[in-house]
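Below is a structure I'd like to ask you about.
One protein chain omitted, others in place.
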Amino acid sequence: MAEIEKPQVNETSAKTEPAPKKIGVYLCRCGGNISDVVDLQSVAESLKGENVIVNIQDYLCSSAGQDKIKSDIEKGKIDRVVIGSCSPKLHLETFRGMVKKAGANPTLLEITNIREQASWVHDKEGKESVNSKVKGLIKGAVARMGSIEPLVPLEKKLVNRTLVVGGGIAGITTALEIADGHEVILIEKQPYIGGHMIGLSKTFPTMDCSQCILTPKMVAVHNHPGITMHTQTEVAQVKGSPGDYSITLKHSPRYVDIKKCISCGACTRKCPAGAIFLPFAQAVPQAYIIDMSKCSGCGACVKICPRDAVNLDAKEETSTISVGAVAIATGFEPIDPSFIEEYNYPAPNLLTAVEFEDMLSAKSKTGMRLQKADGSFPERVAFVLCAGSRDFTGKGRKHCSKVCCIYSQKQAQLVKKMKAEAQAWIFYIDMRSAGRRFEEFYHHTQEKGVNYVRGKVAEIIPKQDGTLMVQYEDTNLGRKGREIFDMVVLCPALIPSAGTKELADKLGVPLGDDGFIEEKHVKLDPVNTLNQAVFAAGCVLGPKDIHDSVTEGMSAAHKVSQFLGKGMILIPPEKPMILECNGCGDCVKACPYNALSLSGGKAVLSPLACTGCGICVPACPIKGIEIRNFTRSQLKAQLKAMLEDAPGVVVFIDPYAYAAADIAGVNRKQYSSLVRFISLPSIHVLDADVVNAAFEYGATGVMLIEGTTDEKLNSRSDDLYKKLKKETRKHKKPLRYSHIETAQYEKLTDLLNVFASQAGAKAEKRSRKEKGEETPEEKE
Amino acid sequence: MKYSYYPGCAQHGTAIDQRISVEAVFKRLGIELEEIKNWNCCGALHVDDRTTRVGLSARTLAAAAKGLDIATPCNLCYSNLMRANTALEDSEIKIRINGALATKYDGNTKPKHLLEVIVKDLGLVKLAEQVKKPLKIKAVPYYGCLLTRPENKFDSPENPKSLDYLIAALGAEPVKYYYKTKCCGGPILITNEDLALELARDLLLMAKDSGADCMVVTCPMCHLQLDAKQKAVEAKYNIKIDMPIIYFTQLIGLAMGIAPKELGLDKHLVSTDIFIAKAGK
Partner (left out) sequence: MQKETIIPESKDIAFRDLIIKTPGGKNIPTCMQCGVCAGSCPVSHEMDYTPRQIVRMIQLGLKKEVLNSNTIWICTTCFSCSVRCPRGIYPTELMETLKPIAMKEGIKNRNTKFDKIFADVVKKNGRASEFLLISKYSISEPGMIKQVPFGLELMSKGKLPLSIDKMDDLRELDSIFGLGEKTGIQEKTQSKEKPPEIKENDSDSQEAEK
């Protein structure tokens, strides 16, 4: 086939001669997920005049479905493919891989999302309107497919080094598992690695000691030749692009040189203020640290240190590293329960479960003794589950923290083990012990004589004698109860650790509305993020136990190794092409990534530095720049076909906001079926030409929805919006811009609904006016 | 400072002591309270039909002088006015209710409890300037349930602080009191006295335990329960409590050096003599 070209060089396009395009449209019923709402037969019929082959399958992603497309290509019936199915997030790679095997160019296959963006979100509307929308979308996709050119992705060499952020059990596992094959830099915000796990006493369900199983791993990290470890270190800045990042690290001062310190302890013995110490014997790195809030600066430690390791003048430092991939394992923190005012936290003998663990762990300040504020043993201890979890009022967190049911039972067992006559009560809403060996653990804890009460604690009132009064309903009996305890342990909601959002933003990784990192696919790609070079493991993906954190650490390591193992990264070929240039340099100034330069009086592109954002397109005063496969004429062709039969609201959307629409789909959040998305690499590729065309072809309104957190782009969005508003004013139709991050899917659907109804109302008013009088008003 | 004033029904009867103190204190603070002409009962918690109750409050809100906020000394009235405003955000309900009113209500009058007027509008710094005799006493800050619930636009629904700060501004010490917003039992006093007294007992015992010299209240209903019914609590449970129950306006008056009688302190059923003597030292 003349059109299907083999990849040749590392340059983008392959020149196409105008041969007839043979487009196949394949629609997926998705086992009823789509076809129960959308009449696919009528969609197929609507394409009759289009000179395309149409085929409907039960499951396009099945081998039967794929084979159909494959054989149509192999038989020469088609060479371009439009698929109507679920979100491209799920199967675009699958389908493109298949097309490639069949000998076609993968970029000539595109997916129109008629599940997350139609059948799942409009099923409460009339069938007519959903069908009409899907017909429009598919027609638009066919027109687009007829207009685009086959491209070959660019290749870029990868930096064979990984940054692992977070030195808890997930980060430690990830680092160790990668390090045999690829170099690893492991950074930890705290002065020592080990994370929350090193602060645990025993671990459920086996009750083995946390330090005993973790310390060897911490030492292994320290000793591994492939791992460079930095404690007290955070990511300050991220530059570069996936596969080739330049990351600036910020190191806080320890005042003790890790390399020199031999942890002899001479300094601690000499310090009059107790400011220099090793927090626990097994700490890694084995180096002392100074708490400057206690240090008087007397210099005794400096003088006594035999190795000259102490430097009281140490300052914050930065360093820059170059890595190809990043694994985020920044874990969780307990929510501060003081916002639950009826619990009156903090108060003497009213602790969080983390504080309870601290008392019994390697970090213990009580000599591993469980004790009340007055030093005595608590004879009656209550554990209060769901403190700030499962709350849908906005005060607490919606999610279940997953591990509290089991760890509180572990803690209750510890109380009983320390003193058999002591009482341990667990107040729970639902005892969730799903997981291997967990129900047995529950049963065993019951056998130990722990008292279970089904009921959320209503209030905790501290008494003057240091006891605490707990009031609740025993919901199994339907009776209110009141008990006095010596100690009450709150099991707070577990939330992403502080700084998760900032780090995720720097790496271009979206978060879910619960604040945890959004997986590429919740089930099928659980440790990948939406950035192909960034992976995640452990509690930054949601609360979980050690077992699951380790499993994810290993998975992430595998994914990182697989990614780095390829040695190079394919980058999307949709880059600017400079068709005409007068050498004015406007595009060079506009490009936020320094990907354009002037050479011999003409603009030249460095494709590897270019992110394909398209900011250069409207910047060129002579319209000499176009993004491949997102050219003005290609977008217009798609718009025209999409709006031909029925008007709608056109929503230009970038990949991050597109992901929000996908989540809205998964959550079945309904919105107006007038909404027609057009997916763009970024909204900055747009200029008034395209938006005016949308209005001319019948759009009742146009929205630009941007989800990227890249400051370089969204700092310019306001200007873009104002410019477009001005230049499309003549149509007197609504134009709106909105920034919606991936997590804000509810905001997205609200916005779409409001805008669609406004646009509709405006259109109606306009048509009434047109019927009534001839003189239209000048002002909007 | 000027407010449209909604005294509420209790000021004519059981809360006459509060009325006397409000008049004495607000005049001296230079805050003008202009009583709403022809105001009506808010329906308390006993006009069971919700729409009617919203209608009653809407009528009072509509009767307020235009441009002024409504001030009220009663938690119940305050709560009903606030809830009416919320209910009237629904345009359908608003239309229906306005259909029954002679003066239509636009939904824009802001109700304020007198405590809010003092703490937020006047400000505690200005109040402290008026203090002539810092009170050397310990006081329980008791807010009652309806001052911050269900609408909590003014202070926290669980652990409000404004009255604590007010007590401190008068030189007195607010004690730690965990029952700040617990129900006093007032609404069921007449129909379920046994239970009402049980609730009052819990509050009074907790106050007694705290070692306070008095309990400061913001609501006529709480005062009736804790002061007038204190003797009944003592008799029923065979305990001795002797806890003076002081309106916050009375406490302000004492600190400003106003004579106890001018504050209605002689009208309490629990004697305030020892307390006044101690406060006056």
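Think of it as A and B in the order they're written, each chain with its own count starting at 1.
Assume a residue touches a chain if its C-beta (ideal position, glycine included) is under 8 Å from a C-beta of that chain, and two chains touch if they have at least 3 such contacts.
Fair warning: this is a prediction, and the values are worked out from it, not measured in the lab.
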Query raised in the report: Among A:Glu342, A:Asp505, A:Glu644 or A:Glu727, which residue is in contact with the omitted chain in the full complex?
Result: A:Glu342
Query raised in the report: Out of B:Ile167, B:Cys183 or B:Leu204, which is the one that touches the chain we can't see?
Result: B:Cys183
Requested in this report: For chain A, enumerate the residues touching the unshown chain of the complex.
Outcome: 342, 386, 390-393, 396, 429-430, 454-459, 471-475, 478-481
Query raised in the report: For chain B, which residues touch the unseen chain?
Result: 9-10, 12-17, 37-41, 43-52, 55-56, 59, 87, 96-97, 99-102, 145-146, 149-150, 152, 157-158, 181-183, 185-188, 190-192, 195, 199, 202, 228, 232, 267-269
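Throughout what follows, only the chains that are shown with their structure count from here on.
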Query - Where chain A and chain B are represented by their mean Cα positions, the distance between them in whole Å - result: 50
Query - Contacting residues of chain A [partner chain B, same complex] - result: 341-342, 344, 461-462, 464
Report summary line: chain B contacts chain A in the complex at 156, 158-159, 178, 209
